[in-house]
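One structure is given below, represented as structure tokens, and several questions about it will come after.
Of the protein chains in this complex, all but one are displayed in their positions.
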Amino acid sequence: MPLTTDARGVFPIAPTPFLDDGRIDAASIDRLTDFYLGIGATGITVLGQLGEAPKLEHAESVAVARQMIRRAPQLPVVVGVSAPGFAAMRALTQEVMAAGAAGVMIAPPNTLRTDEQIVGYYRQAVEAIGADVPFVIQDYPLTFSVVMTPAVIRRIVQDNASCVMLKHEDWPGLDKISALRGFERDGSMRHISILTGNGGLFLDFEMERGADGAMTGYCFPDMLADVVRLSAAGSRDAAHDLFDAHLPLIRYEQQQGIGLAARKYVLMKRGVIASEAQRKPGAKLAPAARAEVDYLLSRLARIDSRARIS
Amino acid sequence: MPLTTDARGVFPIAPTPFLDDGRIDAASIDRLTDFYLGIGATGITVLGQLGEAPKLEHAESVAVARQMIRRAPQLPVVVGVSAPGFAAMRALTQEVMAAGAAGVMIAPPNTLRTDEQIVGYYRQAVEAIGADVPFVIQDYPLTFSVVMTPAVIRRIVQDNASCVMLKHEDWPGLDKISALRGFERDGSMRHISILTGNGGLFLDFEMERGADGAMTGYCFPDMLADVVRLSAAGSRDAAHDLFDAHLPLIRYEQQQGIGLAARKYVLMKRGVIASEAQRKPGAKLAPAARAEVDYLLSRLARIDSRARIS
Amino acid sequence: MPLTTDARGVFPIAPTPFLDDGRIDAASIDRLTDFYLGIGATGITVLGQLGEAPKLEHAESVAVARQMIRRAPQLPVVVGVSAPGFAAMRALTQEVMAAGAAGVMIAPPNTLRTDEQIVGYYRQAVEAIGADVPFVIQDYPLTFSVVMTPAVIRRIVQDNASCVMLKHEDWPGLDKISALRGFERDGSMRHISILTGNGGLFLDFEMERGADGAMTGYCFPDMLADVVRLSAAGSRDAAHDLFDAHLPLIRYEQQQGIGLAARKYVLMKRGVIASEAQRKPGAKLAPAARAEVDYLLSRLARIDSRARIS
Partner (left out) sequence: MPLTTDARGVFPIAPTPFLDDGRIDAASIDRLTDFYLGIGATGITVLGQLGEAPKLEHAESVAVARQMIRRAPQLPVVVGVSAPGFAAMRALTQEVMAAGAAGVMIAPPNTLRTDEQIVGYYRQAVEAIGADVPFVIQDYPLTFSVVMTPAVIRRIVQDNASCVMLKHEDWPGLDKISALRGFERDGSMRHISILTGNGGLFLDFEMERGADGAMTGYCFPDMLADVVRLSAAGSRDAAHDLFDAHLPLIRYEQQQGIGLAARKYVLMKRGVIASEAQRKPGAKLAPAARAEVDYLLSRLARIDSRARIS
């Protein structure tokens, strides 16, 4: 099931579950996949930044992706294949596409500066992975230090027919979504799917600006799905009410370094994964932070029963 | 009234009010100062990043600072004096201290990398401005790309008796506050005041980690003052309830480029400044963004009557 | 005498001479200016990076520029006016142009990333300083982290009639000169003067690619003038022979931090300035480095008699 420009809804960024001793926890991968199926995810993204991908051996990476693909045959699975060189990117792409992946996601290396360099990089990447592989542009300047204007994204989209989606996490980025949808309206750019990241911090307004949904790892992807659905249905106040209830925790997860620790901790408390362990080197949730997350959950539970997880 | 290590409460970062034609709006400066006095601010910070300082002529900078100092003689006024060279930093410091400023704030230039370079920079800055001028370290890696560990801040504090405050806006930074307060407890660092920035995004937990208050430009500094007071009084739930009501707007203001535009727009709607104008070059609030801010205000008004500003 | 697109030859970047106690050494400024006149400089650039401009009070900056302008009325003097804000840039520009400067030089702030941002910055700068002030683009990515493609430079040139010169110090940059001259040949860009920097490290080939001369601070500007003359006259081997003899010292001066110290040391030994002192904070030439420069001079003296300066 190839990824297409019609993709919408929520593609959770899947964390990689580990056992306390650092081995991959295959049972939790199945449980996590089933959880995503159950909450109405319309796709799954694996081996993203959040997935601790750089800590996996190549064979492990392929195995994790393959297991999720097999467990959720009805969902498109996008695989992060960003790499310091095109050889590794091509090798991983070929393996996961052969295993049934729907497409791949490519972030720009942080050495790129000029518009030409960015456009050229994606052209070379497509040459490397093959023009028949649907791909997602990951636009995340806060982490990658690469700034893509709407015009640069348009050039990438127009130059490469296999570009089907933008993972939008420029920050701030509301006007960028409006600009890109404006390009579609004025006919200067073909339509692509836009799913938004940034941990969901602006999802409420991103939907209203024209996003098709979310691709991020917030620990309540069920809430993301609800907000996307409510927003798409025009229930603006209801969407914001639910979103705002989660915002204190969404905001808490924004903390680089401990964001992933907080997510794994909540997913463990929710019974989705067996352990909050990260493979080394990984940040641990200090006792003070753990208590803060617990407090946020207790507050959230007053409004959203899914947070009632002692 | 020199700034001391006992400073606490809220030091709003003052925007610089302009008329629509770009001239400084002196009447609004008075009104803004009176507003700060009225909401229980315990100090004011002028000529910060938010204050459009680089767009002011030197004489204008001094005039803005002097006007606020005169209007609020009962409050300590901190003046941002970060500059590309020590000559300009010294010149501005001397003028504003002579005018009655309580102290100055110094951000590190973004060329600094190593611990030694950062410590050395503050030593040289103190040589330039004089060891008798109380100063604030501005620790804002997201903007300045300079990362100071707690140990580096301790060295700056221990090396320079005139360092009285940290404007803490590392992100994430909760554990940094805990680490610095730990240094104080174990006797390895003398006490300093810690006020937090980041637009207030983590103020709820920053207070609980040991911050003394906030130094930031959020458009409802009255809320900041309430949260600081409630938190200091141990009214945890009440502090979070109020904070969470404002979080959607606080979050909205985090958008670089339009954050200041949103702040000036709200301050104008609140009747504090006459115009939302920024001096050129400045971001304008697009109609879509303006409508989003209005919507956030209308939602906030259900809980906080101060937001009832049609 | 306004700077024009016909500028060619050598514009030395003037260091600012200080006395050992940190005061500006006015007598040495005169001597330095006379020295430049004597060696056939066709212009002078003051208050560049090399000129320790950020260490000067505003009034000092203007005084230094004015003194050189008066001393060398027959030469165009370019003044560096890069500043963190347009207000300071405009103020300094107005004063030095009123004092008789030929034009100003503007470097991009290191926050710029995209092509649009760079082009927009120069448009705003021209608005600030006035469209009647001839200006030089300083293209120095190694220091400013801003990468301008030839196409971006072309847009700046075409958008702003007052752009008359490129200070070219991209590295590597030979192909950039060729590209820009190609734009002139194909009619897509009007002619501008191109003087090259980088301490002269590639001057030999830059001339052959189409540069009009050098704008840099190497301690033997007389050699630069000779190489430019020989190269322009088609004496390729002679130009390279002379250049290569100086290359070990040119290379030595490339060392950031001590390059300026080495230059001032040699200019002092040559009798041009009275002291090698830099205003604080400044790098000192360690004894080992001093001995290395002396050794390089002794080797150079075998070929170029101007280096016979015990």
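Lettered A, B and C in written order, each chain numbered from 1.
In this section, a contact is a pair of C-beta atoms (placed from the backbone, for glycine too) under 8 Å apart; a residue touches a chain by one contact, two chains touch by 3 or more.
Bear in mind the structure is a predicted one, so any value in this text is a computation, not a measurement.
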item	value
Displayed chains contacted by the hidden chain, counting the whole assembly	A, B, C
Touch criterion as defined above, residue of A:E60, A:E116, A:E184 or A:D294 at the omitted chain	A:E60
Which of B:D115, B:E184 or B:D241 contacts the chain that the document leaves out	B:D115
Touching the absent chain when the full complex is considered, from C:Q94, C:Q117, C:S178 or C:S275	C:S178
Full-complex contact with the absent chain, from C:H58, C:H240, C:R270 or C:R306	C:H240
Interface residues of chain A (partner: the chain not displayed)	53-58, 60, 83-88, 91, 110, 120, 124, 127, 280-281
Contact footprint on chain C, counting only the chain that is left out	171-172, 174-175, 178, 201-202, 204-205, 208-209, 240, 244, 247-248, 251-252, 254-259, 286, 288-289, 292, 299
Hidden partner chain, residues of chain B it touches	113-117, 146-149, 151-152
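Following the convention adopted for this analysis, only the chains that are shown with their structure count from here on.
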item	value
Graph class of chain-chain contacts, one of line, ring, star, complete, other	complete
Same or different contact residues where chain B meets its copy chain A, judged by the half mark	same
Furthest chain, CA centroid comparison against chain C	A
Whole-Å gap between the CA centroids of chain A and chain B	33
Set of chain B residues in contact with two or more other chains	none
